[in-house]
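Left out: one protein chain. Kept in place: all the others.
In this document, chain identifiers A, B and C correspond to the written order of the chains, with residue numbering beginning at 1 in each.
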Amino acid sequence: MTTEVVKQHIVVAQNASGRNMNVPIYRMRGARPGPTVYIQSSIHGAEVQGNVVIYHLIQRLKDMDICGEVILVPNCNPVGTNIKAGEYTMGRFDPVNGTNWNRGYHFDKDSVEQFANTVTPEESVQGIKQRFRAFLSNAIDTKLATPWGLGLAQQLNLKLQQLAVNADFVLDLHNGPVSTRHIYVPEYAKPSASLFNIPHCIFIPNVFAGALDEATFCPWWTLQESIEANLQRNIEFNVEAFTLEMGSQEVINFTEGDVDALSILSYLNAKGALHNCDVKPNDMTRLGVMLKDYKTLFTDWGGMVEYLAKPGESIKAGEPLAKILNIDELDNDNGSRLLNAPCDLIPILHFPSASVLSGTQLYKVFTNYETLT
Amino acid sequence: MTTEVVKQHIVVAQNASGRNMNVPIYRMRGARPGPTVYIQSSIHGAEVQGNVVIYHLIQRLKDMDICGEVILVPNCNPVGTNIKAGEYTMGRFDPVNGTNWNRGYHFDKDSVEQFANTVTPEESVQGIKQRFRAFLSNAIDTKLATPWGLGLAQQLNLKLQQLAVNADFVLDLHNGPVSTRHIYVPEYAKPSASLFNIPHCIFIPNVFAGALDEATFCPWWTLQESIEANLQRNIEFNVEAFTLEMGSQEVINFTEGDVDALSILSYLNAKGALHNCDVKPNDMTRLGVMLKDYKTLFTDWGGMVEYLAKPGESIKAGEPLAKILNIDELDNDNGSRLLNAPCDLIPILHFPSASVLSGTQLYKVFTNYETLT
Amino acid sequence: MTTEVVKQHIVVAQNASGRNMNVPIYRMRGARPGPTVYIQSSIHGAEVQGNVVIYHLIQRLKDMDICGEVILVPNCNPVGTNIKAGEYTMGRFDPVNGTNWNRGYHFDKDSVEQFANTVTPEESVQGIKQRFRAFLSNAIDTKLATPWGLGLAQQLNLKLQQLAVNADFVLDLHNGPVSTRHIYVPEYAKPSASLFNIPHCIFIPNVFAGALDEATFCPWWTLQESIEANLQRNIEFNVEAFTLEMGSQEVINFTEGDVDALSILSYLNAKGALHNCDVKPNDMTRLGVMLKDYKTLFTDWGGMVEYLAKPGESIKAGEPLAKILNIDELDNDNGSRLLNAPCDLIPILHFPSASVLSGTQLYKVFTNYETLT
Partner (left out) sequence: MTTEVVKQHIVVAQNASGRNMNVPIYRMRGARPGPTVYIQSSIHGAEVQGNVVIYHLIQRLKDMDICGEVILVPNCNPVGTNIKAGEYTMGRFDPVNGTNWNRGYHFDKDSVEQFANTVTPEESVQGIKQRFRAFLSNAIDTKLATPWGLGLAQQLNLKLQQLAVNADFVLDLHNGPVSTRHIYVPEYAKPSASLFNIPHCIFIPNVFAGALDEATFCPWWTLQESIEANLQRNIEFNVEAFTLEMGSQEVINFTEGDVDALSILSYLNAKGALHNCDVKPNDMTRLGVMLKDYKTLFTDWGGMVEYLAKPGESIKAGEPLAKILNIDELDNDNGSRLLNAPCDLIPILHFPSASVLSGTQLYKVFTNYETLT
């Protein structure tokens, strides 16, 4: 059993030399019918581990029996990947204007609600899905064709979203700064959280802030709710989308990437994308929080910081999170001081540099978390 | 007649050395009662001409008879002013996370509408204003005191907004990249557009996107509309706020700064902030557009550009805006090409570098503009 | 008479996506024998006007009768061209490590002196040139092949230098920050300064600091001096190299680019590279200084600056160069102050931003200049 890989490149931007910047697309279609899966990585340029995960996915999928199609797009942001500022990659936002590379995907709630009004009680789920996909695809095309043009991040986002518009399952692979593995899961897909081998899960509501996962599930979620409200008809579209945070930015690790690939295959297998596959989710502890309980701790001081609490550790209220050096008081008792946890929490990620200005996102933490069962 | 200047400094941030970064505040209070005026400059670090305008304002106001109080805050963003990237100033957004320095001011529409419900038919305008100011000030304080902290840009914005919360007239001095002078005016204050000597005026609706002018007028506008809806009571608060774009970024010019200062004094005089002052608006042509007709022209190509159309020029549909060099085709007819105006327009500003990627904001232009009378 | 253009691309780097970054090379060879000319532009990424100059050169040369060969390499640094930091191009140095893109060309004085020892009294100038070019080319190849590798800037420089190694006349097209047109001329080629239409000329000694012009003329100059010392034999190699500064960075202008192209054709014509061509140098005033009299004025203060003295203007000692704003003293006599010229001078360029830290190169100026005749 070998699945062929069809590779193409699409142009997503032009640089200041007038040269095309393109993105590789790997398509693997199985002999059997099944869902469409879309997986991309590195929309934030410094978040590179997902590229390794896709490498291992392709290598493993070549020897598997795919049902449906898997579309894999590594290194999907060639602009953000290639802006160096010092030794690091300034990959989180467009260096020209500060636009986050992950906020320009398309979702228009009003138009989805209007579409919902066209659904009749008799229309089949399959029929609705087909029409809605055409509708979404057309909306993206229209936006891309706006006569006055669009900003670079949005152009890039829409071209990628067009590749994902027919997918049933969308995985956007990211990294945190210094981070444990964690995953953003739409609330309605909570059971799917346990299909990945990812210990920390954040459940998010039907709110659009511009990211690909939201741009994928918000339309379907909104459509479902509108149809339910309009027609009192229960309906399930089974479209799911996730942002997976595969550890820390600026590093790749092949061994861990293969482990990550297995985690994703476990999900895909459970969703029927693989035939005769025995990959199952690990028996492990998974913790979950609602998005509102996933807190960001900002500093109100500037200075130099040792991050005492490590991502993934359980910290009790009052235990130290960080130790801060005060360069003007090295000769007295104020030379260093501790910052303590305001409540019981688990740090998920922390800032990647010891040097922080006031107003820095020092930690993002789980509070009021629960064990998933 | 000499008005005293009271100068203080407030701390708005701490840098990575743990040192306070502060902002100078100049307060000039007249002997007579009158409105409170708040003027700040350089929230975007590279937009420095406003600092010169404030210099000339202070020098002129010292010899004038102020009614009420004028608060002037030059160089209000010491972080953004001091991030160099090459020879230029990376002043538009926080270099750590891309956050625009001018998007974190406070406005909460729901709470304003709730406040409106507390207004009785009998309450005086003066009484409402006083209560509402205390309400706004308290909301800002509450936000600043959030236990998990706030991002740097938002902390800075809120500390500045607190200085402006009691002002009747708020002027936020900016610059465009390569730009004519232009001004953003809330639609309800359209007559005030002609009180400044600024040739290009953009009228904006009651929509909040985070900037100081919006954060100032949206609450009052919303309050007025809510009271009108609740009580069928016509009410005028006479609070106005503007973003003034004083030409191009990265340059200062003292001679032009004094002209700009006179333009502002003309507005303040008309608003009763100056006694026995004969500064009047110039007799000049002023053009206005609704915000929806203030268009951004993005490129869908990358390359090197000569900006043929200069800011302020009237351009007919089909006339050239820009000439683009194609470094891979210098030996043939595609070596250069023209980009033509899609409709009649006036360029207000253009990108400040010849080197552009696809998706660059090449020009911002007036379309469907009219002459103000 | 039409001269054919042969175009190719060479790879000079790979980006972080693993993609080749290439440079276009245009070669125009005439039917008649003559010198080899090498012209490149934009080794500093923000210095883009030279690309337009090369465009006009190619367009004009197509209709001319070339003697020998002209090699033109626009946009020769695709890395530096494409590093944006804010709206501007961070093109002067490698953003990873600060290495100036124009300091890594090859020159090894000792090995040139050793080569000089191999020249016999009888060897013809042509023979020496041929042998020396092979020697230089071989040295560059050897350096590029070093088993431990080389830094990016040096790799780029050496690949370009290899293209130029057989040239008799090398022109490296640059821009200043905000700048008049000026040219760096090796002292021995002083008469050639008057063959360009460039008003400001800087004469430089036989000292190598890493730039392409120096890397071109230092070997030949050193070889000539060594042979003269060894053999008491007067010898002329007629190899010349110049850095031309074509006005200000970050802008292109097609009209001025054609004027610049004519200036270069005038030089090439005088050097025998064009047949039956009547382009002659303009009758104009040209001023020259020795490098030691081309002074840089650094600030010992930080602040915001209006550049009163414009590039190209004649300024007398004591006249103002700049006016500085002090944001902490806007209410008193120290709010602004003048910086005066320490001696008679002509500003050639100034810093492109109003915002300067202490230790900024405010102006570069001609002192003790003379009129060339």
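Following the convention adopted for this analysis, a residue touches a chain if its C-beta (ideal position, glycine included) is under 8 Å from a C-beta of that chain, and two chains touch if they have at least 3 such contacts.
Computed from a predicted model, the values in this text were never measured in an experiment.
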Among A:Cys277, A:Met290 or A:Ala354, residue touching the chain not depicted: A:Ala354
From C:Thr3, C:Asn100, C:Asn282 or C:Asn340, residue that would touch the chain that is not displayed: C:Asn100
Chain not shown, touching residues in subunit C: 13-19, 79, 85, 92-94, 96-100, 147-156, 295-304, 326-328, 342, 355-361
Residues of subunit A (touch criterion as defined above) contacting the omitted chain: 5, 7, 9, 24, 26, 45-46, 48, 51-52, 54-55, 58-59, 62, 72, 74-75, 81-82, 84-92, 177, 250-254, 304-306, 323, 325, 327-328, 330-331, 335-336, 351-355, 357
Residue numbers in subunit B that touch the chain omitted from display: 15-17, 19, 75, 78, 81-87, 89, 95-97
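The rule is short, and it goes like this: only the chains that are shown with their structure count from here on.
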Same-residue or different-residue interface between subunit A and subunit C, half as cut-off: same
Rounded Å distance, subunit B centre to subunit C centre (Cα mean): 42
Between subunit B and subunit A, distance of the C-alpha-averaged centres to the nearest whole Å: 35
Computed distance of Cα centres, subunit C from subunit A, in Å: 47
Set of subunit B residues in contact with two or more other chains: 85, 92, 304, 327-328, 355, 357
